[in-house]
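Read the structure below first, then the notes.
Only a single protein chain was left out; the remaining protein chains are all shown in position.
Chain nomenclature is as follows: A, B and C, assigned in order of appearance, with residue numbering initiated at 1 for each chain independently.
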Amino acid sequence: MRKISYEQAASEALLEEFRRDEKTIHLSTDVPPDLRKEFGEARIRQTPISESSFVGAAIGLAGSGFRPVVNIRMATFGFVAMDQFVNQAAKITYMFGGQARFPIVYRMTVGASKSFAAQHSISPYSMYMNVPGLKIILPATPYDIKGLMKTAIRDNNPVICFEHMALEAMEGEVPEDEYTIPFGQAVIRREGTDVTVVALAKMVHEALAIAEEMKLEGISLEVIDPCTLIPLDRETIKASVAKTGRLVVVDEACITCGAAAEFTALVVEEEQIFRRLKSSPKRVCGLDIPIPYSPPMEQYALPSREKIKAAVREAMT
Amino acid sequence: MRKISYEQAASEALLEEFRRDEKTIHLSTDVPPDLRKEFGEARIRQTPISESSFVGAAIGLAGSGFRPVVNIRMATFGFVAMDQFVNQAAKITYMFGGQARFPIVYRMTVGASKSFAAQHSISPYSMYMNVPGLKIILPATPYDIKGLMKTAIRDNNPVICFEHMALEAMEGEVPEDEYTIPFGQAVIRREGTDVTVVALAKMVHEALAIAEEMKLEGISLEVIDPCTLIPLDRETIKASVAKTGRLVVVDEACITCGAAAEFTALVVEEEQIFRRLKSSPKRVCGLDIPIPYSPPMEQYALPSREKIKAAVREAMT
Amino acid sequence: MKSRMENKREDLVHLYQVMLTIRRFEERVVIDYRSGAIPGIVHSYIGQEAVATGVCTNLRLDDRIVSNHRGHGHCIAKGADLNRMMAEIYGRKTGYCKGKGGSMHIADFSIGMLGANGIVAAGLPIAAGAALAAQLEGGDRVVVLFFGDGATNEGEFHEVLNLASIWKLPLIFACENNLYSVNTPVQYATGLEHVSERATGGYGIPGVIVDGNDVVAVYEATKKTVAEVRAGGGPVFLEFMTYRWRGHFEAPGIPDLRPAEELEAWKGKCPIAGLERILLENGIVSRQTLEEINVQVMQRIENAVSYAVESPFPAPEDALEGVFSS
Partner (left out) sequence: MKSRMENKREDLVHLYQVMLTIRRFEERVVIDYRSGAIPGIVHSYIGQEAVATGVCTNLRLDDRIVSNHRGHGHCIAKGADLNRMMAEIYGRKTGYCKGKGGSMHIADFSIGMLGANGIVAAGLPIAAGAALAAQLEGGDRVVVLFFGDGATNEGEFHEVLNLASIWKLPLIFACENNLYSVNTPVQYATGLEHVSERATGGYGIPGVIVDGNDVVAVYEATKKTVAEVRAGGGPVFLEFMTYRWRGHFEAPGIPDLRPAEELEAWKGKCPIAGLERILLENGIVSRQTLEEINVQVMQRIENAVSYAVESPFPAPEDALEGVFSS
């Protein structure tokens, strides 16, 4: 099958959906040239740097029958528009008793690794997961971003698509034929029997690499990528842990109150699964520090392969 | 000892600290009359409704040697200033290599119970806990808010003080004599042997009431109030669970990625404690919905005594 | 108040009816709030009736409005159903939002009322989006955005002035300058007497200052503006000078610190009494007709309250429904 990059796959999804539905509108400070060329200035709008205004305008557009896609770029920029996410987009469907639908896609780049420092590197998905009313996707491959993005654009709710900055250039197989990927389905990236590793975004690939290495140590990892954070496929995660009896969650976000805590809690609080646990669950996450600039410190802030392996080995003892 | 209300206790803390240190400055849209009277317009500033500007101005004041206290009122209003919390106040100490200190107190009201609906009711502390660089306190009694607030004002870092809306009028014993309460010390509100109940804010009082009731069922609850969320007193929580072998976390915030997930994870991921667990940990939290307006639904959204008791009983089986 | 005999009798009577409906509705809400029948917080529109009425009377059903925390008047003037409004305020299942929103979040998308908003200035970007939608649709719909003087201090206000201006959006900024945000005088908070200077100054949006207690003046100014905006003239800023008669909201806690004489003076400029005088002095209607209107209005409010009171509360579990649309 042909291979294209994560970024290209996202672009393709947009192109296809913008062709499919003329109610789609794109808002961003940097205009995507391919979309602009095909759909013109009116639908592919350049915005001033005023995120609150266009994150909010998307709500008004959606409530009036359009399907806006908004590219915020870095997730750190999203905070200047936070009220529009938390108090408006997330609550408006519920608060108005479901009178109108609000189909919106918000794209934001997460993660670290490029020495962009604290104000351009963050993985804040758990902050949004704590706000009911937002769907959240976190695609880890070109195939996934294309399929999930298309589903997001067709969904009738606000959806945040978090894209890891280090995956942009990653290549992967993407079919030429049309497809979508339903929300709320985790993918078992690799089957295994000893330890369930739930990994997010770029960490999916780290976990897969480690799984290869650990095979040599005789440890068999089952690697699960939730793909969608809200709605979350709890069943696949629980079923895997019920099978392996061991859980390691790997996430680059800061550990305290991150998604990894949620995964851990949802697994252990179910008596059935709790009883089957052979060792205590582990989290391997980003440290509780703002992302530092200098490469040695930045790397240290993120989960290393050694730390992940150590956690797996600990889970095995 | 004399009894005063939660609100009065907070006021007293401010009055005493503003007398103690003339570098203290108060910023808010609604001016506290007692402070204004004693300290004048310059130090007790009325602000226009522009939270970003004054949440950020506090940073500039602090970096220039002042000690601002900012009252945002409802935590839902904080989101319009979110960048100043997340990307500025939280990161500025670290990012600049510790060149300057930023002593700031931000006050925000959390919780539900008054039919204020979704845009005036929220408990977003876990969102801020995921952002390293902010200290976070969550006082549950008049005694605590006074002592913790005084410590917050003297601390050399940005501190967020979350205050539950339903506690404002609550009365409690507060000594006349000067005292402060150190951060990072959980309080065992009630000792017990069967189940550790970690409860937050208003839920501390619910848990204590339930502990009385459950005594009759022969179940002994140990009720822990973390008081400070960052830094968190993990040791007291862990020690209690090591003793009781059972954990129930009670929090009014939305369950997904809330603080309760963090408490659960930090307890189970420690092998020693995990081994001593007699049953699976439980979370009794707010539902994953925006807070609805109508009283029957609002009450349903929050942890009820029945649900807490059911969780405790389940933990006992 | 201007006596404009060029206004048709029916128009004037209609304006009177709408204003009176808002007044009586709000009076009843205050009473029922005080008695404990209404939960939460309510922000009374009493004193500002001429603004919503004069503005919305110029709108078509397919025009849209976006409102703020003080939204009952805007709803009623846009044609919302009193029963469903009252039921919502009472927290009943039959309310506009099934009891999930309450006073601060009433919406009726079917009549182009895109919702009140509890966060100051947060409705502004939403209105800009609705106006962009209207522009993209290519028709001549307009969007009216209601907000207070206090909202002009939030950054979003300026971001939206800018979007409206550079995109020439069919958006009418309807600012109700009631001289205060809670207890903060507009002159302290903005350094200005007229906040419309902010629109004309940095954004080239034409601003018009209107006596917000003169419903005919509001009506006429909006009429002209709506025609211009429909014709593609781009955004316009209408600043209505008015005053609220009650405290910031109906709830204990925040005292009303405004000068008592100021309030009395503004009560002397009651928008309803003013129109009543015109109607009577010019012999447009008889006192008896006004009485009849009053009786009708009271009856509708009474019906709305009965509807609300007789409606069931939502079941607790209803809270679980509707977080997402299908």
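Throughout what follows, a residue touches a chain if its C-beta (ideal position, glycine included) is under 8 Å from a C-beta of that chain, and two chains touch if they have at least 3 such contacts.
Predicted model, so just to flag it, every value in this text is computed and none were measured.
> Considering the complete complex, identify which of B:Thr93, B:Gln119, B:Thr196 or B:Ser280 is in touch with the unshown chain.
B:Thr93
> Check the options C:Gln17, C:Ser165 or C:Asn294 and report the residue that touches the missing chain.
Of all options in C:Gln17, C:Ser165 or C:Asn294, contact with the hidden chain holds for C:Ser165.
> Among C:Glu49, C:Glu156 or C:Glu176, exactly one should touch the missing chain; which is it?
C:Glu156
> For a quick check of understanding: of C:Asn7, C:Thr200, C:Asn294 or C:Ser325, which residue touches the chain that isn't displayed?
Final answer for the missing-chain contact: C:Thr200.
> Residue by residue, what part of subunit B touches the chain that was omitted?
Spelled out for subunit B, the touching residues are 25, 42-43, 45, 47-48, 50, 52-66, 68, 83-84, 87-88, 92-102, 132-133, 135, 156-157.
> Since one chain has been left out of the picture, which residues of subunit C touch it in the full complex?
Touch set of subunit C with respect to the missing chain: 153-159, 162, 165-166, 188-192, 197-204.
> Just the residue numbers, please: which parts of subunit A touch the chain that's not shown?
Touching the chain left out of view, subunit A contributes residues 29-30, 46, 48-53, 76-77, 79-80, 114-120, 287-290, 292-301.
Quick note on the criterion: only the chains that are shown with their structure count from here on.
> Based on the touch definition given at the start, go ahead and assign the chain network to line, ring, star, complete or other.
complete
> Can you give the whole-Å distance between the Cα centres of subunit A and subunit C?
That gives a centre separation of 41 Å.
> With chain centres defined as C-alpha means, what is the inter-centre distance between subunit B and subunit C in Å?
From the centre of subunit B to the centre of subunit C is 37 Å.
> Report the inter-centroid distance (CA atoms only) between subunit A and subunit B in whole Å.
29
> Which subunit C residues touch at least two other chains?
97, 99-101, 105, 117-119, 122, 155-156, 323
> Give me the residue numbers in subunit A that touch at least two other chains, ranges are fine.
Subunit A, residues with two or more chain partners: 52, 83, 87, 94-95, 132-133.
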